[in-house]
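All protein chains but one are shown in place.
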Amino acid sequence: MNGCRTWIKVVLLMLIGSIPLYAQINTADALNDSVMSGIGMDSVFAEVDSIAFADTLPLTAVDNIVAHDSPNDAGGVVELYWTLSRADVLGQGRVSGYQVLRSEASADEFRIIARLGPGTDRFVDTNAPAAIDYKYIIRTLTYSGDFVDSEVSPVVSSSGQWFRPQYIPIIVAIVVIAFLMFITRRLPVMDEIWIFPSIRNLAETVIKPHTEPLVYVPGTGSYSCMATIASITLMEQLIELMREHDNDMEVNVSDPMTFSAATECLENLDHSTAYFISPDKAVFSMAYTHKMLTKPVETAILMGTMDDESLLLTEAGSRAGAFQIAGTDNVSQIPFLLSTCELTLIGEVLFLAGPQLSPDGYRAATLLHDRLKRIAWILLLLGILGAKLGWDWYIRLFETGVR
Amino acid sequence: MNRDNRLRIMVLILGLLAILQFFIPHNTGRWINRFLLDWLVILEFFALIAGIVALVRGQLISLRKTQGNARIYPGLFFVGLAIMIVTGLVGPIAEGSLFDTCFRWFLQPLQSTLFSLLAFYMAYAAFRSFRLKSAPATILLLSAVIMLMGRMPLGERVIPNISLFANWIVRVPNVGSTRGLWIGIGLAGIATAMRVIIGIEGPASWRRR
Amino acid sequence: MSLEPGVLIPAIVTLIVFSILYKDNPLFRVAERLGVGMAAGYALILILRTGILPRLSGAVHNIADPANYLLLISVVLGAGFIFSSIGKPKTLSRYAIASAAAIGAGLAIPYLTQTLVLAQMKATMVPVGLSTKAGFNALVIAFCVLTGMSYFSFSKEPKGMRALISDMGLYTLMIAFGTTFGHFAMSRITLLINRFLFLIRDFLHIIT
Partner (left out) sequence: MDYPALVASISGIDRRVIYLVIALSIMVPLLLASYARVEPEIETVSFYERIQDLSEGDIILLSVDYMPGSASELEPMITAFLKQVFSKHIKIVALSLNAQGTGLLESSIENVAAEYGKNYGDDWVFLGYRPSSPAVIISLSGSPHSLFPEDPRGNELSDLPLTTDLNGFEDFNAIVAIASGASAQDWVIYGYERYTGPILVGLSGGIGPAFQSFYDTHHVKGIIAGLQGAAEYEQLVGIRGEALRAVFAQSVAHLVFVGLIVVGNLSFLAALWIERAMG
């Protein structure tokens, strides 16, 4: 059974991996496309230029002006569209541009509010205070100095909206998640819960007898990052675990707010101290390196959001011969943790470690997360099928204003 | 009502405000957003002061503990701190100012050199831990090698079409897996955030011991 | 070799930092201590002069804005940090931290939902197939997303088919990690090149 499974994996892997051919054709095509489009444009312009009877036709004004309040904004913005003067479309090089004139609907004092180049058929008036009625005129100018006005646009006024309809999917998603959270909290927490392997190893490492304090780094991100909050939660749980085994913890913090949070969290909690090192990530990792290379250390735990400094920190640890456990939500740093640390908590595991190790309380979070993942998974699968079967309505449910 | 409940209520209100502002295009939304972010900046400022106070205390202690040449190190800390604060408070901080110069002559080369060390560390990490130990390790190794070869001009001359393959890996499987990770991280983050707002995780939930 | 301080001092700093590659040494310690002090001062001045003072002047400009007065709360809470740092009662700082966490969480929820969840899901929902290249790529992406998602399972151990899928997930994730490693190696090497260029061109004038 096991053997055959390995084989299935191997075959699937080859399927993914052995397609340089596809890749080749793909990239080539894509490149061509982008080039082609460029050429296309040029040829069009060439055509337009070549139209001869530029100056012979009468100078016509732009017509059917559409003016409306720009939707889903804070107000103060009016959008104008119109069809170009025929002289502009055909007689290239005759129309020098357009002027937008605006007046309050009550009065008839039109003032020029903008100058536009030839070929422009829309204008966004970003300076139209809400709830004031305006009317517009588009004036067509020629190089020869004469001009012609369009007729007055319909009266329009801008207004701020209180809600963006295209966000309904987001709201629905949030509500669903909140609801699931609610019912999952009500669930009886199973007493024998399966613990994710790397999290279990983490817990086991922490309760091993240590002569030196464990070194803990709650990432280098600000405290308003979810990862940092999760990391502090995890730290709390780990300390609970190791206190029974008389291990100490030394917390090194880079972000000042996180430092205050850590000190708060460790308040009146023996076996643990928090140190503020430096708000600057580079200097922080410098000081951390020095600490590692000069003081004996057995175990170092780095959890939270980290940028490039992650490798600086873990390399220092491995030079000091420490047993390192690291986790981050920053996808681009995970490979370095994998290659320098004995144990790595990949992405979301970081968020779930605290809940999984907590004796009770919000351990239900694990159930919630699995449910969310399962639902997302199924929705996604349906979506992929749907795309094949052309259920546009379904895919539109996930539309969040992506253009 | 006891203190913890008061804390929970404040957390709930601020959290809901922060969610709400996202859905309000009206100026009020912007106002709320600006307000909350100002709130954060102010807190960060004070937190930083507190942090520096803690630093100074620590340095003073080590200054008292150590004697002889070792005293120079905490001393240097105070020198550095003084330099920046004085130059920053008296003069301008724009480009060319004394403050900026101190930064450029010392902190900036320090930072960039430190991050350039990563090249060495990565090489060593690759040498030591990219081994054909297991199937996953092998895949990691292979895609890393393909990337290294594919994303350099001379790579083409070593292995033809390698860059196309590398690009394909970046564009297709890499995108897929990253998305998978992101969806998971997103969901986990949302759940954590909700737990923080209703006060079963984070500061509002810390027990007083 | 150029002796003007603007080049000499950075060059010395650069060499000192490189020295850590060999082993920890007093010079590195000197740079580190000095750096810790300067970085702290730098951060403080920066947030004061670019974050706090402009906000204050803004408050003076439009005094009517209620935000100015509501923000006084945050000032009071923030002061709590200083109290707690000198060992006074910690109630205020607890409130301050909680408020920071709450704001962070509130801001995160809608943005995470939009950008990391819904947008990514929608982007994956494209017609798959084996006949066209686009379709094939879409298939591979879909495969990677679905397996990559199912690598993590927290409430019960994956068995049978699920175990298979989650293993595949690990493999696909490894592809992404390998890719990222390659890219990062690239960018860090660039940085090293830049430092070397600084040393041999700007400092030692060996090359032009």
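We just call them A, B and C in the order they show up, numbering each chain from 1.
One rule holds for everything that comes next: a residue touches a chain if its C-beta (ideal position, glycine included) is under 8 Å from a C-beta of that chain, and two chains touch if they have at least 3 such contacts.
Note that the coordinates shown come from a computational prediction; the quantities given were computed from them, not determined experimentally.
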| note | Only these shown chains touch the missing one, namely A, B, C
| Pick from B:170, B:190 or B:204: which residue touches the chain that isn't shown? | B:170
| So which of C:107, C:149 or C:170 would be touching the chain we can't see? | C:107
| request: Consider the whole complex, including the chain that is not shown, and state which of B:59, B:87, B:178 or B:192 touches that chain. | output: B:178
| field | Chain not shown: contacting residue from B:7, B:85, B:119 or B:139 | value | B:119
| task | Pick out the residues on subunit A that sit against the missing chain. | result | 27, 30-31, 34, 38, 74, 76-77, 117, 124, 126-127, 281-282, 307-308, 319, 331-332, 400-403
| request: Since one chain isn't shown, list which residues of subunit C touch it in the complete complex. | output: 21-22, 42, 46-47, 50-51, 54, 57-58, 61, 107, 111, 114-115, 119-120, 122-123, 176, 179-180, 183-197, 200, 206-207
| Those residues of subunit B which, in the complete complex, touch the missing chain | 30, 33-34, 37-38, 40-41, 94-96, 100, 103-104, 107-109, 111-112, 114-115, 119-120, 122-124, 126-128, 130-133, 141, 144-145, 148-149, 151-156, 158, 163, 167, 170-171, 174-175, 178-179, 182
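Please note the rule applied: only the chains that are shown with their structure count from here on.
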| query | Is the C-beta contact count larger for A-B or for B-C? | reply | B-C
| field | Greatest separation from subunit C - chain, by CA centre | value | A
| request: For subunit A and subunit C, let me know how many angstrom lie between their CA-based centres, rounded off. | output: 13
| Approximate Å spacing (C-alpha centroids) for the pair subunit A, subunit B | 16
| Touching two or more other chains, which residues of subunit B qualify? | 19, 22-23, 40, 43-44, 47-48, 50-51, 54-55, 107, 110, 114-115, 117-118, 122, 126, 135, 139-140, 142, 144, 169, 171-173, 178, 181-185, 187, 189-190, 192-194, 196, 202-203, 206
| query | Which positions in subunit A touch two or more other chains at once? | reply | 9, 13, 16, 19, 22, 26, 167, 170, 174, 177, 222, 224, 226, 229, 257, 260-261, 264, 267, 279-280, 282-283, 286, 308, 331, 335-336, 338-339, 346-348, 352, 369, 373, 376, 380
| What residues on subunit A touch subunit B, complex-wise? | 6, 9, 13, 16-17, 19-20, 22-24, 26-28, 72-75, 160-164, 167, 170-171, 174, 177-178, 181, 222, 224, 226-227, 229-230, 232-233, 236, 256-257, 259-261, 264-265, 267-269, 275-276, 279-280, 282-283, 285-286, 308-309, 311-312, 315, 329, 331, 335-336, 338-340, 346-348, 350-352, 354, 361-362, 365, 368-369, 372-373, 376, 380
| Residue numbers on subunit B that touch subunit A, as the complex places them | 19, 22-30, 40, 43-44, 47-48, 50-51, 54-55, 58, 107, 110-111, 114-115, 117-118, 121-122, 124-126, 128-130, 135, 139-140, 142, 144, 161, 164-165, 167-169, 171-173, 178, 181-185, 187-196, 200-203, 206, 208-209
| task | Write out the stretch or stretches of subunit C touching subunit A in their complex. | result | 17, 20, 23-24, 28-29, 31-32, 35-36, 39-40, 42-43, 81, 84-85, 90, 93-94, 96-97, 100-101, 103-105, 107-110, 112-114, 117-119, 121-129, 133, 136-137, 140, 142-146, 149-150, 152-157, 164, 167-168, 171-173, 175-178, 180-181, 183-184, 188
